[in-house]
Every structure is written in structure tokens, then in C-alpha cells.
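The structure under discussion appears below in the form of C-alpha cells.
One protein chain omitted, others in place.
As written, the chain order gives the labels A and B, with residue 1 at the start of each chain.
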């Protein structure tokens, strides 16, 4: 039997749910963009198994289709979130604060009888923009609601201010109608802002991607990786998605339904990993009872941190199982 | 026809010149050091086609030649900036604030009838040093003038303070006689300060180089990459310069005239890139008129960010054309 003190030490081993923004883990392995102006593509999207369907009003929608995009989303939300066999998240990507379009986006969309699960606010650069966004939510949402908020970090200025942006978003979440859920890295906008040229290896954005992951996780937010734009090259997608998953991203933006399976597979633990994690956890508990902290397991020295990694893998595995 | 609102959205596509420190883009693809104490090397430098000739009073000049270096620059500035067929920038690298030499450097150089285009202040580590520098400029420059300022980020302390340094430099630019133009990364000094050993792959300074690029660009400054010290190895230089250009650096320090062509080539867009960028821009405008935001171009999905990258390439191309 463990004393209370010992149990206290064991607590950090488990995911501390009181600190995470959402009680239940929302899988966003594939965050799929669909131009909301395109009825057919929208209809097709709901027939897929993507974790997260993002109806886009922003960069995927031409200027003369902005009004149509909003109206399509409004029409959809009149009927409520479309039913699908497997649970999914319905996200709306509105235009940025700087665009001048966002107020109309939110006015048309958020006064519908049903709300999307989350709003993706692109190109956040300054903390003032969060205040403006929150004011719009208060203006248009009359009922009690808490929308998930996905924050787009897509420029050098955004990356410079990302810690302040997270602090402000977390602070505001107590009194506003949003709850920060994830940081999303916009690689192509970021590269344009620093004058970098995108490459297959993505060596030009190691600093930016890893800073986004680290800051997101420090604030208990998910981190969503860049788009792989060669949408027909599934081999290249697989490689990049697996790297993102290994680095700590929780999911990836995709621009085509053909990218869903490869991406969601990459952000799911492998059966070998689940077996390893399960084995480590069993061995850990056995050795704890026998009084050994660190112990050898299949040639590696296992202690608390390795054990926590194993726990992470099991949590993710369970979350996806529930989703299925 | 686009409405005003739509035009506003399109604005960020163009380089926002009101926010950039210089109205006109100053190319600094090759920032070439010449020890100012060496008459012959100085004369040779002006016969080259380097974008940026930096007369050095600092690390390239021995202690017992410091006085000579200053006097040589003074003599040169008595006659005015040397004429050259192709436009170039004349920079003076003074000694650092910490060296104790800088006051004499500036006193001798800046009281000349003609001024250099820019001053390169090496080894900036603390924001106080900018105040000292500005005071010296006010003391010695009697006429209205605005010198470009290139800031050397060359140690762990400098990298720690680089955001504060940029903020202060930009703030001070309104009331001082300098205008921040670029951050310059001093790899060898930086490596000495962190105890790293330089390698051919430069993997030891990924964090430092990419942080310098990102911070510089967040403040609309140019970012100038490290020296390639093996000055006879043009193949190695090419590889490193191309990497720097791809990552977002706008130019590179060089220590030998033999390095100019390879370097300036690397920081110029290729004809294939110009063709691609030009094609993307044409296709973008066509698709915008037809009401499509994102569209497929040669197998890649193109939207606003990709389009901005294309615009960057065209801007750079135009700047170099003008220089020729």
C-alpha cells in the first residue's frame, strides 16, 4: 500500500485533467480545410472520416465568394451540425482581424441557432486582436456558450508574440466565450513573412515549428502542423506527418480528402508503440511495488519520464478508440 | 471590379512599404569586409561588384593599425563616396561599444564632409549601448542625416536580448540619426560565446540563425548570414549561401572578393524561380477574377501565402535589376 505522500508523487504520472483546457481530449489528427463557398466540397467533407472539418472563409475562398461562404455556413448551422457516424469537430475558419471581413463572418455565422464546435482565428499577431475577437463573440452569441479557439501562428510577428498571445488567450478564457484549444502553424504564410523558400526537408522552419510545439504545450494547448501542399504525393505527406507527430504536434492541416488516412494514421500510435507503452507501464508498476525506481526494460533504463511517455501513448490510443 | 473592401484585403499581398525602414530596398547580398587599414585592399574593393562594401575598423584590423584604419576612412570620405558603375552601399564597421575604441572611430569618421551610407555596430548586447551610440552620432554629425544601422548579433547575451535590442532600435529611430536596417549574425563570435565548435554542416547554430532571421523579419529588418571562412572553397560557400538564402537571410558576410559572385548569385532568385513566381502571380489574378481562392498550379495548391512567396521573389528580382 502506498502512503498519501507517495500517491501525491504518483499524480503527475496521470494526465492532470484539471489543468487541460478541455475535459475530454478532442482528436484533431487531420484538420481538413474545405472552402465554405463550394457546396459540393462541403457535402463531400462530411462523408469523410476526418477528425476535424474546417469550413473555410479565409485563404481558400476568393474575394468575390466571401459572402457565399458565410451564407453556406449559416444555412448549414440552421439545421445543426451534420450527423456523421464517427464523432468529429466542426470548425469555422473566419477571416483574420486585419482583413476587415471577420465581423461580417461572425455576425452571419454565430447568430445561427446552432454553433460550430470551434472557431479558427487565422493570422493572430497581437494580443489586442483577441480582445476584438472576444467582443464580437459577446455581441453575436446571446446564449451561454464556450467555443473552442484555434489560433493561427503564421508570421514572424506572430511567432515573436506567441507567448503573450497564449497568456492572454488563457487569461481571457475565464471571462470570454472562447476556450483556447490549439496553436496552428501556418508554414507558407510564415515563410513568406521571413522571406524563406519552402523545401521538402523543411529545414528552414525547424525553429518556428519547434517553438510553436513547445509554447503550445507549455499552455496545455494542442499544436497543429503545416499543410503538405503536394496533395497527390502521399509518400511525402506520410514522411512529413510522421515527423510532425514524433516532434510533438498533435495533428496536421490537410487540404484534400485524399490526405486524411495517411495523416490520421501518422498521428495515431502504432500497435508496436501501444504494446511497448503497455509493457513499460506494467513493468513500472511491478518494479514500484518491488521498490525499484529505475529499471531495465528491453535494454533501456526506464524511469519516471520514460514512463510518462508511455502514458502519453496510451492516452492518445484511448482517445482515438473512443472516437471510433 | 473589386470593391474597396476587397482591395483592402489584397493590400497585404504587396510589400507594405510604409512599414519598411527604407523606402527603397537596399540589396546587401554580399556584405564584403575590407580592413580599412589596408589601402590596397580598400582600392581593390571598389573595383568589385559587391552590393555592400564594409570598411572595417574592428576585428579585421590589428590593434596597432586602429588609428590608421580610421584615418584612411576619413581621407576617403573627404573626397566623397567613391564612384562605381553599379550602385553599392558604403558601410563602416566601427569597433564595439565595449571596446573603448568606438568614440574615436566615430569622431574621426563622422566629422568628414561626406558620410558613409550605414554604420555597422558590432557586438551589440545591451539596449543601453544603442543610447551611447546615438549620443555619439548626435555629437559628431552636425547636419541632418539618417545613417543606416546594421546591428551585429554575436553572442549568447546578444541573442538573449535581440528582441529588446530591435524594439529599442526601432523606437529610437524616430528621434535619432540612425535607422535600423539589418541584423547580422556573427557565427564565430557566437560559437565562441557558447563554447560551440564550428562545423561544416552548421548544425550547432540552427537555433541562433533561425531566431535571428525570425526576429529581424518581425521588425522589418534584413538578416545577414555568417561568414564562410574557407575562402578558397567556393563549392562549400555556394552550399552555405544557398541554404542561408532559402532560410530567409537576405545576404551574407564575405571576407574575400573571390566570394562575391557565388554569394550574390545565391541570394538572387533563379530564372526558374522568377518564371514560377511570375506564373503563380498571373494564375492567381486570373483565378481571383474567376472567383477561386485556392487553385492548383503545376500540381501544388496555391493560395494567398504561396502567392506572397511568389511576390517576394519578384520584389527581390526587381531590386537587383534596378541595381544593375
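Operating definition for what follows: contacts are C-beta pairs under 8 Å (C-beta built on N, C-alpha and C of every residue); 3 or more make two chains touch, one makes a residue touch a chain.
Just so it is clear, the structure is predicted and the values come from calculations on it, not from any experiment.
Only one of B:117, B:189, B:242 or B:315 touches the chain withheld from this view, namely B:189. Summary of contacts with the chain left out: across A:101, A:120, A:190 or A:207, the touching residue is A:207. Among B:197, B:235 or B:298, only B:197 touches the chain that is left out of the view.
Against the chain not shown here, chain A presents residues 2, 5-6, 8-10, 12, 163, 206-207, 210-211, 213-215, 217-218, 243, 245-248, 250, 273, 287-288, 290-294, 299-301, 303-306, 308-309, 311-312. Think of the hidden chain as still there; on chain B it touches residues 35, 37, 59-65, 95, 98-101, 154-157, 159-160, 186, 188-189, 191-199, 203-208, 227, 229-232, 255-256.
In this section, only the chains that are shown with their structure count from here on.
Chain centres here are Cα means. That of chain A falls 37 Å from that of chain B.
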